[in-house]
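Take a look at this one; I'll ask things after.
One protein chain omitted, others in place.
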Amino acid sequence: MQSLLILVPLVCLMLFNLPWKRGVGQAVSFGAGLAFLAAQAAAALWAMLSGGEPFADPLAGFLVFKTSADGLTWVMLLTIAVVAASSLAVSRAAFTDEKDRFYFANLLFVSVIGMNGAALSGDLFTLYVFFEAASVASFILIAFRRGMAGLEGAFKYLVMSTVATVLMLTGVGFFMLAGAGTSFAEVRAACLQSAHPEFARVGGLAFMAGLFIKGGMVPFHGWLPDAYGTAPGPVSVLLAGIVTKATGVYGLIRLTGSVLPMMPEVQTLLMTLGIVSIYAGALAAIGQSDYKRMLAYSSISQVGYIVLALGCRTPLALAGAVFHLLNHAVFKSLLFSNAAAVESRLGHNDMNRMGGLQAQMPWSSLSAVIGLLSTAGIPPLGGFWSKVIILLALWQAGFHAAAVLALAASLLTLAYFLSMQRRVFFAKGTETGSAVTEAGAAYLWPQLALAGLTAAIGIGFPFVYRFLLTPIQQLLW
Amino acid sequence: MNLAGIPFFDACGIAGALLLAAGLYYLLVTSNLIRAMIALELMIKGVTLFLILAGRVTGRQDLAQALVITLIIIEVVIMVVAGGLVLGVFRNTRSVGSRQIRNLKG
Partner (left out) sequence: MTVDLILLGLLVLAALWAVLSVRLMMSVIGLAAVSVAVSLLMFRLDAPYAAMFELSVCAGLISVIFFVAISFTKRLTAEDIRTHRKERLRKTVWLPFLLAGLAILLVARLKSPGFAPAPDPGGDVRTLLWGGRHLDLIGQIVTLLAGAFGVVVLFKEKNR
């Protein structure tokens, strides 16, 4: 079944663009997209619950695809489907032009194929190829409206992403010098028993440096707020919710969790970068007045938790990292959908010119509260549990200082989010009593569904732990 | 094969590293979008040479060539998209040269 997750959207994409009669492709793309993403989510859930795929690959004898899937892959596929579906739903309202919607749906498909391929690949170079497919789609999507800010944000992302891929390929070259091919298994073997272990080590560091840039870790985060902040609403949902996570952060989890062996200096590097990202992101978020830029800095801060957990490198920490990635995807796409809804009604993102939207947009306000409480780690929402697991893993492994620092940063998170909620919705301000109306259903439903999901993950935590996180703990070697 | 005391393969490795360094330098020095594209190209050239060299040294030319062919295709797509972005910037401001990309080094 694995190859279908790449081939079906590819075939759909080609079918949409055949020279049909006017409007047929446009009409079909939205429904087909939602149907495919729902099927993907269902397949991933099935695989997690039953421990096997719903059906065997019908193309197995025909194509020699070297895909591989494990617990982490299924979690990624589920997350990709959820976020992409929300982004597609929001795009329905955000783009008024029929043609724009069609191009958006096409590029979203490209992006989904890229992320699915990356999640299913068992080879470092194939990982790079699919990352590029997803990234190229993102460059175009950020510049979708062809305004100056979007074009600049896209170009900056393009430059940083290309530098990152150069670093990753340098890593691949060093792995080859160490005597390996490019598949995970070969690289792992080369790290353990190579004639030249120093090459494998340099290769691992170079590849990791590239992933740091792609994931937006703090010394390399310059492109991220511009890209998120300047992209159109549904694009920033997709980008912040999943694209940078499924490229940079997923790559880091794979590389440190199941490819590279334990290297003390790498663990120290990851933990340091994690802590620095958590604090730098949170402090920068406090100073922002642009809603979307603030969310972007908050993203940097949350990714810091994931990297911190990866630095700990115990089975529990790995499960916590993956769980936090899932939670982060849910609540960040919720908050970015919220930002898109507010932007669609007001036409700007400046929080100083908002205020008092509570009366006019009560449902948006409610979903924003749920999203921010989950981000700040308030029980019983999903974000609480993943932070608890990460902190617990850090404490168990003896990194007490890191655990305390990470816990303290939660207060900062709560601080900037409450300030945001006050400035946008609760406090009296420019918009008090204005004629703004609640955002339309296409904006509200994804938000409410995601809010329900983050609550469900939190309440059903024992279930989630058993089916999602237990298999992941066995990945570490 | 020796070149002034340095083995040929080592010399190729150094040349690849020089290309990387030249590209990075150019990227940091310039604020012109087209020059930034040239800088990226130089870096990609460096890594291409390095991959082929790694394949030659370890006797995996087939693998190295397969990787490089894929890399070249992707490189072209990225440059086309970058060209499209530069064109868009030009249409917006009628100038590419004087426009600073702020915080590019972030």
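The chains carry the letters A and B, assigned in the order they are written, with residues numbered from 1 in each.
Definition applied: a residue touches a chain if its C-beta (ideal position, glycine included) is under 8 Å from a C-beta of that chain, and two chains touch if they have at least 3 such contacts.
The structure displayed is predicted, hence computed values, not measured ones.
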Among listed residues A:M1, A:A69, A:V90 or A:I140, the absent chain is touched only by A:I140
Note that subunit A touches the chain not displayed via residues 6-7, 10, 13, 63-67, 103, 106-107, 110, 113-114, 117, 121, 123, 125-126, 129-130, 132-133, 136-137, 139-140, 143-144, 146, 177, 195-196, 198-199, 202
Hidden partner sits against subunit B at residues 1, 3-4, 7-15, 17-22, 24-26, 28-32, 34-35, 37-38, 41-42, 45, 48-49, 52-53, 55-66, 68-70, 72-77, 79-81, 83-88, 90-91, 95-98
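Heads up, the rule we're going with is that only the chains that are shown with their structure count from here on.
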Taking each chain's mean CA coordinate, subunit A and subunit B are separated, in whole Å, by 28
As the complex stands, subunit A meets subunit B at residues 125, 129, 132, 136, 139-140, 143, 146-148, 151-152, 154-156, 158-160, 162-163, 166, 169-170, 172-174, 176-177, 179, 181-182, 220-223, 226
Note: in the complex, subunit B contacts subunit A through residues 20, 23-24, 27, 33, 36, 40, 43-44, 46-47, 50-51, 53-55, 57-58, 60, 63-64, 67, 70-71, 74, 77-78, 81-82, 84-86, 88-89, 91-93, 101, 103-106
